[in-house]
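With one protein chain withheld, the remaining protein chains of the complex are depicted in position.
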Amino acid sequence: MNLDAKIPSGPIEKKWAKHKFDMKLVSPANKRKYTVAVVGTGLAGGAAAATLGELGYNVLSFCFQDSPRRAHSIAAQGGINAAKNYQGDGDSIYRLFYDTVKGGDFRAREANVYRLAEVSNNIIDQCVAQGVPFAREYGGYLDNRSFGGAQVSRTFYARGQTGQQLLLGAYSSLMRQVSAGTVKMFARTEMLDIVIVDGQARGVVVRDLVSGEVKSYAADAVVLATGGYGNVFYLSTNAKNCNVTAAYRAYKKGAGFANPCFTQIHPTCIPVSGDYQSKLTLMSESLRNDGRVWVPKQKGDKRKPGDINEEERDYYLERKYPSFGNLAPRDIASRAAKEACDDGKGVGESGLGVYLDFASSIKRLGEDAIRERYGNLFQMYEHITAENPYKQPMRIFPAVHYTMGGLWVDYNLQSTIPGLFVLGEANFSDHGANRLGASALMQGLADGYFIIPYTIGNYLAGVKPNTANKVESAEFKHSEEEVQQKIKKLLSINGSRSVDSFHRELGLIMWDHCGMARDEKGLKEALKKIPKLREEFWKDVRVLGDGEEFNQSLEKAGRVADFLEFAEVMCRDALEREESCGGHFRTEYQTEDGEAKRNDAEYCYASVWEHKGDGVPPVKHKEMLSFENVTLATRSYK
Amino acid sequence: MDFKVHVWRQKNRNSQGKMVTYELANISEEMSFLEMLDVLNEQLIGRNEEPIAFDHDCREGICGACSAVINGVPHGPEHGTTTCQLHMRSLKGVRELFVEPFRSRAFPIIKDLVVDRSAFDRIISAGGYVSVNAGSAQDANNLPVPKEAADKSFDAATCIGCGACVAACKNASAMLFVSAKISQLALLPQGDPERDRRVSKMVKQMDEEGFGNCTNTYECEAACPKEISVENIARLNCEFLRSTFISNEE
Partner (left out) sequence: MGWLTTKMNSSVGQKVVMAITGLMLFGFLIVHLLGNLSFFRGPEAINGYAATLHSLGALVWVARFMLLGIFVAHLSMAIKLTISNRAARPVPYVNKIFQKTSVASRLMVITGLMILFFVLFHLNHYTLKWTYPEFNDLDGDVYRMIIMGFSQPLTALFYILAIILLGVHLYHGLPSTAQSLGIYHKKYNCAIVFLGRFFAVVIAIGYISIPLSVLFGIIK
């Protein structure tokens, strides 16, 4: 597997400018001859499809939702980072770059991260021009808030609905191109396979979810922006339909999968309330700006929070990390919560929760100021828990939220398959082992608006446009046949268990053994349990209804089938990475005071997994990471 | 909690649908409405009956996928709430549940509770955007926007495109949805250059989709999970008059 990252030469701050100049171009008149298939319409996919359309390419855009506006980017709450330094508090591109590399626990590629920080400012300009109503000061200028892992205020926001506003901006640009005729939109259409012809990505096989028809679309390049795989845990903050299928299909067709074990557990989610629970709800990290995290000092203290005196409370984040306090990065805050709960100090009925208390901020700023900042989040919390967070502290607990791992890409965002580009959460490139808050929106839009439009041109300039009659070729027919076979198989088993019951069971295995803390024994156990569960799935799953109709059970079954295979790759990666870094915490590798202990001598690389066939263990390759601008150091937020 | 649940079952767009009644016992108050449907579906699968199809995705009230008219009200009886954020505890004392799809000629039923809302996409595609290509924007702070305008624009922009306004309206009118987008952009300087063209084209598309007319009953506002104000509809009307009588647009 060729893992040449194609990083341009020269000093880091000149690499992107130089690369933009060095790349080949497709002339304006020729662009419309090239077809690009973009799968997914979130921030990355929506922005990419819109921008490629603006440039004049012939774009096919696919999403499984009923409208491109519903992709899960919409649920991002807190904000988007940019190095504008509008607050004059010492921010710069270099600082954003540094914070992101450090926040990622030195497992990201420097050149990519620097470029991300560089284009972050263009994103804000672009979004404002689109009419995204960011929060403003009375003077009419843009407002900022602080986020975890940074000591400057660089996060732009639109109340607690930043993701929604940014996505609707990208969506409106996309719809503009639909009306201009450059983008053809296929909603309620799920990608089920990618087609490789002569070693190049040449199209996709999809299922029309309404009619059930399996169809092929040929393209000169394929862009995957299909999000993360957090739903492998069943319970996560991801939308119910988020899945790994598109990325996993690409992996099976030869794309390397990088760092699958790097998953982010978000510290502030609403705790689980019962076994019927279908998903977890995030409470934005921005709440930690004004909320203080605490647990009772005494174990098993079941008194009401109001009855527990100041001196009986342990504000453990402020105590352990005095310089970052409640704004410690996500992985650290999550682990600290887990520690407190493991210690028997957890609150709520299940004992799996800690308090996030706004009392002192309300006292200092008044209830109205807090409502202005977080109104919709407080409302959401009250809806779900029937508790009023203005009167009593929120109860929160960590939950799976984001996956830093993803398909391996080079500096051009191209995977190991030529012509297959991967953007946003679906790739692995910018966040290393832990993502900082408000950086996912930044990366998705950076990839879509400002990177892929350049790099895809460089690729296309080297290939001849060739999509006519392509779908009749043997490669497409073969892929279609495979997809049909799988659908038939799922429908014919007619066993006794529902798809959800398998998904739940897989989720539990993953949470117990590959969740917030992992160890060799647990991971080995998971690697035994998963194949067994997968075998049972293929013998005993019950999928009712037909393939030639709208069938949600069938959709789910296909996705869970892929999770059941993918989970194994994830556990294998976690097992082989014998160090702790960022979101990957191996209990065997920790410092005396329980912090993650990285092993730079042996693991300063991205592990990239290559599929070798069903039933054969995948092979691990390494992309060695070198840090020329940021010195490798122990991450400290104390 | 025990319920008698009447659900609209319809195999596909062309077939006839009907209400089917199911008995459901031991539902926890802490469950969300959709989790209640999950439980019902698991039971149906257990009995070899096809599960009820319903749209849902984020389950945190922001994607706008979930729909259904519950006991006569889109997204159920609780104000400012989507179906996925409706919790069973707010249905205390209710014994019977009537669950129907959003009904409108412009939202054909795909299956059971799932409807096709692509009409909304086509309306946005007709003009619900600012024409700015990636890379051509000036610095974001070059254009100050009064906070009040930005806040109002934001309030309109919180629309999740669920279609509850259409479902609630006795005329199945889409005016609240369309006006939310027009207002968002009309309130910002960025939306100004295209304002006349935008309102004409979006209203034209809305009419072609077969929605009804606004007769100012404000039922949409009451049903909107994001509590979007009918002030936006007045603003749309104003923009429309402006585009008709003041602008140079033909």
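The chains carry the letters A and B, assigned in the order they are written, with residues numbered from 1 in each.
Quick note on the criterion: a contact is a pair of C-beta atoms (placed from the backbone, for glycine too) under 8 Å apart; a residue touches a chain by one contact, two chains touch by 3 or more.
Nothing here was measured: the structure is a model prediction, and the numbers come from that model.
Put simply, the hidden chain is in touch with B once you look at the whole complex. Which of B:Trp8, B:Tyr129 or B:Phe154 touches the hidden chain is settled by the complete complex: it is B:Trp8. In the full complex, subunit B touches the hidden chain at residues 6, 8, 17, 19, 69, 71-73, 98, 100, 103-106, 168, 170-173, 175, 200, 203-204, 206-207, 210-219, 221-223, 230-231, 233-241, 243-244, 250.
Just so it is clear, only the chains that are shown with their structure count from here on.
Separation between the centroids of subunit A and subunit B, computed from CA atoms only, is 27 Å. For subunit A in complex with subunit B, the residues that touch the partner chain are 47, 50-51, 54, 65-70, 72, 74-75, 84, 86, 122, 124-142, 158-159, 161, 163-165, 168, 171-173, 175-176, 178-179, 185, 187, 210, 237, 239-241, 273-274, 276-279, 281-282, 379-380, 383-384, 386, 449-450, 453, 498, 500-501, 542, 544-545, 549-550, 552-553. The touching residues of subunit B, counted against subunit A in their complex, run 11-12, 28, 30-32, 34-35, 38-39, 42, 45-46, 48-51, 53, 55-65, 80-81, 85, 87, 89, 110-111, 114, 116-118, 120-121, 124-126, 128-141, 143-147, 150-151, 153-154, 157-158, 160-161, 184-185, 188, 190-191.
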